[in-house]
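Then we have chain A:
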Amino acid sequence: MSELLFYAMAVIALLGGLGVIFSKSPMGSVLSLLGSFFALAVIYLLAGFHFMAAVQILVYAGAIMVLFLFVIMLLNLGGMGTRFELSAAPLTRARSQIAAAVAAGVGLAGLIAVQRASLPRIAQGGAPERIDDINQIAIALFGRYSLPFQAVSVLLLTTMVAVLVLAKRRTRESGQ
Partner candidate 1 sequence: MNVPSEHLFFLSAGLFSLGVLGFLVRRNVIVTLMCVELMLNAANLAFLAASRMHSTPEALDVQGPVFSIFVITVAAAEAAVGLALVIALYRLKQSVESDSASEMKG
Partner candidate 2 sequence: MQYELVLLTFLPLLGALAIAFTPKGAERLQRLAALATTLVVAALGVRLFLAYGDSGSDQGRFLFELPWFSLPSSYGADTAVNFKLGLDGVSLLMVTLTAVLMPIVILSTWGHVHKRVKEFMVWMLVMQTGMLGTFLALDLVLFYFFWEISLIPLYFLIGIWGGERRLYATVKFFLYTLAGSLVMMVAIIWILWTRGTSDVFELINILCRAPLTEQLWLFAAFALAFGIKVPLLPFHTWLPDAHTEAPTSGSVVLAGVLLKMGTYGLVRFCIHMLPGAAVEAAPVMMALGAIGILYGALLAWAQDDLKRLIACSSVSHLGYVVLGLFALTPAGINGGMLQMVNHGISTGLLFLLVGMIYERRHSRALDAFGGVAVAMPLFALFWVITTLSSVGLPGLNGFVGEYLVLVGAFQASPLWAIVGLSGVIFGAVYMLMATRRMLFGALDKPENRELTDLNAREIGLMLPLVALVVWLGVSPNTFMAKTQPSIEMVNLRIAEARRAALAGLDAAPAAPASQREESAR
């Protein structure tokens, strides 16, 4: 039964992805992306990554997507009826066809890689039910991977500073 759920969620995720690309308005894209994230969260759950599913929902869907919503609202270009900035048919222009070819190429590369990577069959007994044990993750995060952890924290700090500098309305020279 859970396999069926998995495939359903996979389809939803892919449809969400397509929605992001071909939706008429950014608002549409945001919503389809949210859908895709929820599908992925469910897949994580099925795969045994409960903590990751939670994080996915909380951080990704909750924080990042909300941020996108804010920006769209802020710049009030999210309305369903907004000018259809997407050119008539995204795939007509030559460039887009190349892009499609490139995307297909990358995807194909991934599939072939998986195909030839002779992954160990998980036939025997299947994956354990629960993989991301919080303790072990914490131990790893503050033990072996403490350096990347610190690095990421610095990254976040710089991001905040950058965002403040970039997005703050320049009163003095905003005139020119």
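How were these candidates chosen? In short, all candidates are chains of the complex that A comes from, given by their letters.
The rule we apply is simple: contacts are C-beta pairs under 8 Å (C-beta built on N, C-alpha and C of every residue); 3 or more make two chains touch, one makes a residue touch a chain; residues count from 1.
Everything numeric here is computed off the predicted structure, so don't read it as measured data.
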*Please find, within this complex, the candidate from 1 or 2 that touches chain A.*
1
*Within the complex, which stretch of chain A touches candidate 1?*
2-3, 5-7, 10, 13-14, 17-18, 20-21, 26, 29-30, 33, 36-37, 40, 43-44, 46-49, 51-52, 55-56, 59-60, 63-64, 67-68, 71-72, 74-75, 77, 85-87, 90-91, 95-96, 98-100, 102-104, 106-107, 110-111, 114-115, 119-122, 126-128, 131-133, 136-137, 139-141, 145, 148, 152, 155-156, 158-160, 162-163, 166-167, 169, 174
